[in-house]
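Every protein chain but one is kept in place in this view of the complex.
Up next is chain A:
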Amino acid sequence: MLTHFLRLALLTLSLLLPAQFAQAQPTDIPARIAAMGEANLRELTSIVTDLAATGDPAVVPVLTALGGGNLYLDETSGRIVIQGRSAITDPLTGEEVDLGAGADLSRIRVNNSLRRDIASALAGMTLMSDNPATRFSAAQGFLAKPDPINIPLLDEAIAAETDSNVLRLMQAARAVTILSDSEAGIEDRRAAVPGVVAGAGRNAITILTGALANAPDELRPTIEAALAGLEQSRAVWSALQNVWFGVSLGSVLLLAAIGLAITFGVMGVINMAHGEMVMLGAYTTFLVQLVIRQSFPGLLDYSLLIALPVAFLVTGAIGVGIERGIIRWLYGRPLETLLATWGLSLILQQTVRSIFGPTNQMVIAPTWMSGSTDFFGLAITYNRFWIVIFALIVFFMLLLILNRTPLGLQMRAVTQNRRMASSMGIRTPFVDAMTFGLGSGIAGLAGVALTQIDNISPNLGQNYIIDSFMVVVFGGVGNLWGTFVGALTLGIANKFLEPYAGAVLGKILILVLIILFIQRRPRGLFALKGRAVEQ
């Protein structure tokens, strides 16, 4: 155990400037920590260096807290404390601290370069931690800052490692270290190249390109060959990545358009206030989360799931209200409907702006929707992934409702032949209201999903209304599958144009293509056939 500590101490020393050797000998850790409170950035950097140089595992919590922004100074008592999730603790003993009523906590702030220093200092001290996640980030630290002096420690860690992910990263870190060590033998360095390729994942290209710059001539062909291989597979993966981006954009379009496919596609109402239903869904999510945060903080991770039915009911009810109040007087008068719903959209926008203010509102992303995962060579972000899944669920649910429920049957009957349906005893006004409410409710669901990728502002709906109409018209009015295919086609086409044409030109090109397409096929991709169309 003692030798281990000695090695740690040596290691951390070597990570730092040689000049620190002299200062590191007397280790008055509490005094250094106390000095953090009043230190400026430069002084803080030297305190961190000194603390790391002690090699004492006791400083790990302090450094972790400092790097994570959880280290505070109590202005009243001058004490340095760690603000944990539930309690305030002492940085060295880890015991809970009661600061009393007069406490005035102010955070000890760090910048990027200090954060990097802390990470590399911590890497040395935590490589043997019991927690795999900690070991993983320690190995990442070594990967980011390779130093030949770490090889023995890495070897020891690799021998003891049981977690395969951490092991791979440690081996990569070791390979990178050997590769970048100009003292190591050429053969050793050459042998390290495959290790880098295998273990470093997305960083492999960065690391190899960096190594290439300083490599001796004998080593160059090996690195260049490895790079060429990586570039080739990256080209394949980036095409697949584009498809994924396209699917993801398509799913957002689908969500935004699918409610409109009901109100505009099935009912034939040009509903300019559709975007505002999306926006109201987003604000409902915000309110639901606000209530949950204040009253049931434990449910915060599920707030989006709770918001789904609430948003559906709220926007659905508003939709029914709009249909009963405004739209039913305007059936068969598309221009008036357009103007009335457009006016309504402005009223709704300004109402929300007056109530909530013009600034964006915040919906916190649940932990299961943050971050990303590497799926082979694809980087898939969780929020987009769940939105794709959600869009598919909503789409198929809607399909089920339209094709397998009595309400769906009545809706289709009313839209195909209103008078016939009426004479068969269907309450057409009721069905109209329900259909419009369903379309609006689905727009509200889209709003819940959009809180995860867009601003929650009164203008939220405006950004989606045109895209939604585009999708519905392109896919074929009155056909849900048309909307589905249309959304995905537009999403993928957009994402394939974007890298070449840029975001601005890409969107213009898509518009031009749609105009040309509509010229050729005025009824969209999947045109409805039969007598219903001729009405």
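Keep this in mind: contacts are C-beta pairs under 8 Å (C-beta built on N, C-alpha and C of every residue); 3 or more make two chains touch, one makes a residue touch a chain; residues count from 1.
To be clear about the criterion, contacts and distances are computed from a predicted model.
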Protein name as given in UniProt for the chain not displayed, "Hydrogenase-4 component E", "Urea transport system substrate-binding protein", "Response regulator" or "Cytochrome ubiquinol oxidase subunit I": "Urea transport system substrate-binding protein"
Of A:Ala87, A:Ile186, A:Leu400 or A:Ala503, the one touching the omitted chain in the full complex: A:Ala503
Of A:Ser46, A:Ser77, A:Ser129 or A:Asn360, the residue in touch with the unshown chain: A:Asn360
Chain not shown, touching residues in chain A: 41, 69, 107, 109, 111-113, 115-116, 119, 202-203, 205-210, 212-213, 234, 238, 241-242, 245, 248-249, 252, 346, 350, 353, 357-362, 364-365, 370-372, 379, 381-384, 453-459, 462-463, 465-466, 495, 498-499, 502-504, 507-508, 511
